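These notes are about the structure you will find just below.
Shown here: the complex without one of its protein chains, the others still in place.
Lettered A, B and C in written order, each chain numbered from 1.
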Amino acid sequence: MLDRLTEFFFPKQVSTFASDIDNLYFFIFYSSVALFFIVVFGMVYLSIKYRHRKGEELKLTSSKDHSNLLESLFFIIPLILVSITFVWGIKSYLQMVIVPDDAIEIKVTGQSWFWTFDYPDGGTTLNELVVPSNTPVKLVLSSKDVLHSFFIPVMRSKMDCLPNRYNIMWFDATKEGVYDIFCTEYCGTGHSQMGAKVIVMKPAQYDEWASELGSEDDDLPLDELGAKLYTKKACNTCHTLDGSALVGPSYLQTSQMWGQERVFDDGTSSVIDDNYIRSSILEPMTQIVAGYQGVMPTYQGLLSDRELDALIAFLKTLNEDSQI
Amino acid sequence: MSEHHITPLRTYLIIASLLLFLSAVTVWVSYVDLGPLNIVVAMLVATVKASLVAFFFMHLLWDDKKNLTMFLMSLMFFGIFVTITLLDTEFRGDLGLNPEVKNPINNRASFYDTLPLTDTHGHPVDEHSDDHHEDKEHH
Amino acid sequence: MSEHKKQNYLNHPKGLMSWILTLDHKRIGLMYLFSGILFFFLGGLLALVMRFELAAPGNDIISNEVYNNVYTLHGAIMIFLFIIPAIPGALGNILLPLMVGAKDVAFPRLNLASFYIYSFGALFAMYTIINGGVDTGWTFYTPYSTQSSSNVVPMTLGIFIIGFSSILTGLNFIATIHKMRIPGLTWYKLPLFVWALYGTSLVQITATPVLAITMVLLMLERFLGIGIFDPALGGDPVLYQHFFWFYSHPAVYIMILPAFGIISEIIPVHSRKKIWGYKFIAYSTLSIAFIGFLVWGHHMFTSGQSVFSQIVFSFITYFVGIPTGVKIFSWILTMYKGQVSFTPPMMYALSFLFLFTIGGLTGIFLGAVALDIHLHDTYFVVAHFHYVMQGGTIVAFLGGLHHWWPKSFGVMYNQTIANIAALGVFIGFNGTFFPQFLLGLRGMPRRYATYDEQFVELHSYSTFWSGILGISIFIAVMNLFWSFIKKNKVDPGSNPWGGMTLEWTHTSSPPHPHNFEEEPVLQHGPYDYDKVIVEKTYKK
Partner (left out) sequence: MSDHNPNAPSHLKHYFHDVNQQYETSKFAMWAFILTEVLTFAGLFVAYIVYRSWYPDMFVDAHKLLDVNKGLTNTVVLITSSLTMALAIWAIQKNNKKLSVLMLVATFVFALAFLGIKYLEYSHKFEVGQLPGLYYSYMGPDAAHLNNPHIFFSIYFIMTGLHGLHVAIGMGLIAWLIYSTQKGNLTSEYYTPMEMIGIFWHLVDLIWIYLFPLFYLIG
């Protein structure tokens, strides 16, 4: 019965300490429900039993206003329940703080509205954390601009990402699958879109994936790779393909104005061509299009040259598709 | 009619001279290098001076004890705020587990890299220029 | 005597100027009451806009930026413009001098000054709304609040000014309670509402200065880049959180202690029974006020604090729950062997007990660090603090309004409509916020304008019931104002519920401009229902 209840209350238990936390939750839950029924039953019973019957005139009520036994009970029972909760809470908290030594270390960086993950052997992914199952994974969290918070509901763990300091979080995933990651510290306009996925693979699969992390897209043609990068590198969070402006200008509009002048917010302007796209991806702050906020983070080091060409090729294809 | 306690003039003068003397003491002690003890001694002397002012100049000694409790309460809450905040800031990355948590990422503010070196009067000093001494004669 | 009898604080000094420059604590209380209710409705409106936006995933009514402004303003207005200033300001000002037998508060001019400082600060908040809102969350966490281009400075300046108003009110109440009691009214004969106001005022004068200095430092951070809170300049955002929550956790006790006081007044009067464990309730008020200063770190369990401080905060947090538990059990046992009449104030008091118990117990979940790491900044926390703030403080405030309305205005409202509205508030509230516990457990983060498909069902329930809740609260308040209209004016007499504290037994309703004809002499304790029979002057 307990596990049916767990499904109802909690997301899946994937990390090793998830079940321990759920049991702690149910311990507090059942003792609270018990206390709650005592309160509600006592309230309803007493107020109905001693209600002022119709026509009964006012009388002197009892002067019983304290009983040392009951008072000590009100004090001791909650005290016992609360101290058990505290000890259990701290025991499982220490489990979550002490990181096993053989953990794989992945660096997680939160930026305005997407996550980047740097793997031990050099590869980088955006919005996709790939981890092997049944091996401890240690995440070293930091942020590039404002506070973010890295939350994986199925692992029951969450830690803030601070711009000036590293924070540590670890988990040991037991079940393979794709699960949600949320940002839970308010970080601006795109806070609701700052989700990501954690993909738990078998260790063998993980090693194979990690080894060809850098080169898996060599055979893909440029514009196809660009289309894949459009979602993988979280460009879709701020730039749309259907012409409507979101946080940034729409890619369709950019590709339709290919070769024409585009005016920036400081009055200067430049022709839309390969170099303009390249420099606005690597140093977005230097060329903010008029009417838009300058919030785009730099992709310096997050995109290889081949990926930049792929994005530019993909942009050009938008113009041809729309004319057909 | 007013039965408020009138502090004799002598008390005021003694307390004032004590305060001045203690100020001199605390300055003199600061020149003696006692290492970490310096700050402790400075705070002790300051607390003695502060309590002199509070008890005599502010009449806490002869006033209704409620005022004294109010003043001590303020010091208590100040103490609570300091100690519990330091529980966090001093013990970060504790249990020796996560050294990364202790050290900051980029501690020095970025605008320092662009600041030119200056002389003790705050005028920028260009190391490579030779008219170094002229700056001094300007003022 | 008869001409004299008609003279009361509402009609005696006539003319607008007599209201604007009034020194009468009762009139200042009314001014707080009406401005408080105004801001309450404004905040409530913003809440309904949020709820209808969240009915379905995706931005269907408002965009992300607008949603961020709406939820920030909802939080800031409800907390800084309604709950903290208005409840102690309104009920406290009207009742405190009456309950201690004084003619007025210790410093009437300071009292009026504090109301005008409150309205001056509220002007800044209103300017922020007109000028495009502020989108940093009511907590103004740095470094976002130092970088955000929205009106952070006008809002923080407004809050800084409103802080002084609550400091001055706190000073006034402490001086009045200590020094203005009539002879014979010892501390253990004081009504428990006065104890609650004493605890609230102590917390107000001790915690609010730290909010003031935090807001000043935040403004200086934005203007001069002083680098204390901004990480890019060598500062530490977690230190800002320490400063902010050192005020804001005691602030939640500023919000809840007056509500405890109101409930300690309503239940004995409407069950005509001596309060159970008077000393326990009085001392637990003071112990909550004090322990409230030691536990602020449980708002920052996932912010990267040191493990040692998390353990200390979690340990002390559990000791705040114990005195509250003692209070709730004492209120329930007060009804033992009494004559309980289900009047609207009593209905609100009973629903307070129900809702606040849930709110308090869910706090125990959030106190355990291991669980809080999963539940922090999710909808579980949103549900918890709404159960405690709205289910606790606002339900108790509505109960207090219904309890002292006849005394303050000399008119009786329609009790059946009031009871129905109370039921509507109770059901609507549970419907709105209970699903949010489940949302939080399943990992729905806070402050999200759009969310995943998996949370739609619970959000739609919550939105549906929030409409019911909004309507019921509107009906409850309009029903009270309805009692002003000429044709249904009913004279409740000076003691409609048969209360035994000074404001019931020794003043007419509405009270005389100087409260008492001559200084009252204390004949019995505040809840001596076992010694004296006090007639109810209002027969339904």
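A few remarks follow.
Just so it is clear, contacts are C-beta pairs under 8 Å (C-beta built on N, C-alpha and C of every residue); 3 or more make two chains touch, one makes a residue touch a chain.
Because the structure is a prediction, the values reported are computed rather than measured.
Across the whole complex, the hidden chain's contacts among the shown chains comprise B, C. Only one of C:31, C:167, C:289 or C:418 touches the chain withheld from this view, namely C:167. The hidden chain makes contact, of the residues C:13, C:75 or C:225, with C:225.
Within the full complex, the residue among C:38, C:180, C:468 or C:522 touching the omitted chain is C:180. Think of the hidden chain as still there; on subunit B it touches residues 1-4, 6-7, 9, 12-13, 16, 19-20, 23, 26-27, 30-31, 33, 38-39, 42-43, 45-46, 49-50, 53-54, 57-58, 63-64, 66-67, 70-71, 73-75, 77-78, 81-82, 85-86, 89-90, 107-109, 111-112, 115-122.
Listed here are the subunit C residues that touch the chain not shown: 102-104, 106-108, 167, 170-172, 174-175, 178-180, 205-210, 212-214, 216-217, 220-221, 224-228, 233-236, 239, 242-243, 514, 517.
The rule we apply is simple: only the chains that are shown with their structure count from here on.
Work out the mean CA point of subunit A and of subunit C, and you get 33 Å between them. The distance from the centre of subunit B to the centre of subunit C, with each centre set as the mean of the Cα atoms, comes to 38 Å.
Residue positions of subunit C touching 2 or more other chains: 232, 234, 236, 238, 304, 307. In subunit A, the positions touching at least two other chains are 97, 163-165, 167. Within the complex formed with subunit A, the residues of subunit C that make contact are 64-65, 68, 135-137, 141, 143-144, 147-149, 231-232, 234-238, 271-280, 302-304, 307, 310-311, 314-315, 318, 321-322, 325-326, 328-330, 332-342, 346, 350, 353-354, 357-358, 361-362, 364-365, 367-371, 373-374, 376-378, 438, 441-443, 445-452, 498, 529-531, 533, 535-536.
Partner subunit C is touched in their complex by these residues of subunit A: 8-11, 17, 20-21, 24-25, 28-29, 32, 35-36, 39-40, 42-43, 46-48, 50-52, 56, 58-66, 70-71, 74-75, 78-79, 82-83, 85-86, 88-90, 92-97, 145-147, 149, 151, 153-154, 156-160, 162-165, 167, 180, 182-193, 195, 293. Interface residues of subunit B, counted against subunit C in their complex, comprise 66, 73-74, 77, 80-81, 84-85, 87-95, 101, 107-111.
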